[in-house]
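Missing here is one protein chain; the remaining ones are kept as they sit in the complex.
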Amino acid sequence: MSNGPVLNEAALRAGAFKMTPLRMGVMLIAVGVYWTSIKGTEMSIQEFVTGFPAIVDLLRQMFPPDWAYLKRLGWPVIETLQIGIISTVVASILALPMAFLAAKNVSPHPIVYLPVRLFLTVCRGVSEIIWALLFVVAVGLGPFAGVIALIIYCVGVIGKLLAEAVEAVDPGPLEAMSAAGASRWKVFLYGAWPQVLPLYLSYCLYYWDHNTRQAVVLGFVGAGGVGYALFFNISTYYFEKAMMAMIVLVLMIVVIDRFCLYLRQKII
Amino acid sequence: MTIAVASGVLDAVIEERRVSRRQYAIIGMVVFAAALWSAWGTEFNVPKLMEGLPHIYALGERMLPPDFSILKDLAGPMIETLEMALLGTTIPIFFALPLAFLAAVNTAPNPLVSIIVRLFIGIFRTVPELIWAMVLVTAVGLGPFPGVLALVLHTIGGLGKFYYEAIESTDPGVMEAMQAAGASRFKVIWYGVMPNVLPVMMSSTLFYWEYNNRASTVLGLVGAGGIGLALTHALQDFRYPEVVTCLILIVLILVIIDRISAFLRGKII
Partner (left out) sequence: MNIEADQTTMVEVRNLTKAYGSSAPAIEDISLSFKKGEFIVLLGPSGVGKSTLLRCLNFLVRPTSGIVKINGQELGALSKKGLLQARHHIGMIFQEFNLVNRMSVLMNVMCGRLGTLGTWRALTYNFSPEDHEAAVRALVRAGLEDQELYLRRADTLSGGQKQRVAIARMLIQEPKVILADEPIASLDVMMRAQIMDLIKDIAQRDGLTVVMSLHQLDVAKNYADRIIALAQGQVTFDGPPNELTDAVIERVFNKPADEIDEEQTVEITEAPAE
């Protein structure tokens, strides 16, 4: 069939851009916003030109990576993995009841559903790293504060996604089971849960990946792991070691990414 | 006859249940063991959290009431945060788009190019923006400039991957038809691929805009500008009422961004 291109060209022409005053206004505003952004963030070619040699210089200092440092990274890698695992497991358990309370169609009452929604919004409202900063005050420096931070954020996100999944459940089977005389919880367990479960598992896997990445970043607030090694080495100008840590980090994330992809394909 | 059928099926059901039960048990045990091991390694313990609760309560007490008098001082950094996110999302488009066409197997000039470009996209994406920011701050000094660069680098990777996946999912029939009609490579891409992938690309760009707004609120932690800097200073000096004001502002802005993004996404689809 050779009418593909014809069709597309015609479509393009039909949707050709027309300048209306409204569009003109929007575009002007966009250009204005853009201009102030460039000014405000001190972006300029000159900045780039002067900054570039410094970046190249830093890169040169990073090579060759310090391979001897590799064996000292074993423990930090394990710690990062552990932070990712425990926070995902706990968060996915805690997110379950939250999600059901926050889903309009199964939540017992709007009085429950609204505050839970608000709670979830606040949980994911700020980044993990900010939560970590706050919890360092409570439980001191170390991985635990990071784990709590990841849990809070992750409960917020999984809770919301799962609540949406529950709300999107096909109501037909639920109706059929109610009609057969099944009580509320049985209707949920048999009608809704099988529909939600695969989504739930795939969210958990996705956030495991995410949490491991974030565990690295949390090293910045002293949560340990590869992130801390990286942070420490950069701030003390051991750039070859930092480079080594960076390589390990990329490898670790790639491996987890692949593993999650594999598991997700198994579920669906 | 019915009963015979029933018992045959029943056996199959029982066997299936036995197998799946064993699978669940194994998976459950593996997850449980991993969690236990991780809890031990990260000093995760609930009693410690409970002990810490009074601290959190005290912290909460010192935070309230929020100090709204600093709001006008926060306006500048907040706007800077939004500006960083805007540039950090739009600049990468110009890099990610050509890279994506080089990376997608159906539009790459040859497989080797595709592999190499993918490798680069992968590296940009896997290094978190905060680490890019830290490295860049070390190289070029404090300020929003390294912050924007960090977002740009990470987003090139993220968008690049979204884009090439979108390109790879286009219907090969359309492209073949155009090639058969003698269209040049550029024309095939422009008329055959772009119209199909544009909505997906726009929606993933919106996703990264949201992501970058969130990310740019914390770039200040490593000195890369925005409201994160104000937040860090307030935290370091124990000015907790100001910390809360920052947090409230961040949550509000992010919720608004979320809404805007949802609205725009609705327009696309």
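In order of appearance the chains are A and B, and numbering begins at 1 in each one.
We take it that a contact is a pair of C-beta atoms (placed from the backbone, for glycine too) under 8 Å apart; a residue touches a chain by one contact, two chains touch by 3 or more.
Here the structure is a predicted model, which is why all the values come from computation and not from measurement.
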Partner chains on view for the chain not depicted: A, B
Which residue of A:Ile78, A:Val122 or A:Ala182 touches the chain not shown here: A:Ala182
Option touching the unshown chain, where A:Phe119, A:Tyr190 or A:Phe232 are the choices: A:Tyr190
Chain A, residues in touch with the chain not shown (by the definition above): 170, 172-173, 175-183, 186-187, 189-191, 194-195, 197-198
Residues of chain B (touch criterion as defined above) contacting the omitted chain: 2-3, 5-6, 8-10, 12-13, 16-17
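Quick note on the criterion: only the chains that are shown with their structure count from here on.
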CA centroid of chain A to CA centroid of chain B, Å: 5
Residues of chain A that touch chain B when the two form their complex: 1-5, 8-9, 11-12, 33-34, 36-38, 40-43, 47, 51, 54-55, 57-58, 78-79, 81-86, 89-90, 121-122, 125-127, 129-130, 133-135, 137-140, 142-144, 146-148, 213-214, 216-217, 220-221, 224, 227, 230-231, 234, 242, 246, 249-250, 253-254, 257
Complex contacts: residues of chain B adjacent to chain A: 31, 34-35, 37-39, 41-45, 48-49, 51-53, 55-56, 59, 79-80, 83-84, 86-87, 90, 122-123, 126-128, 130-131, 134-136, 138-140, 143-148, 173-174, 177-178, 180-181, 183, 187, 191-192, 195, 214-215, 217-218, 221-222, 225, 231-232, 235, 247, 250-251, 254-255
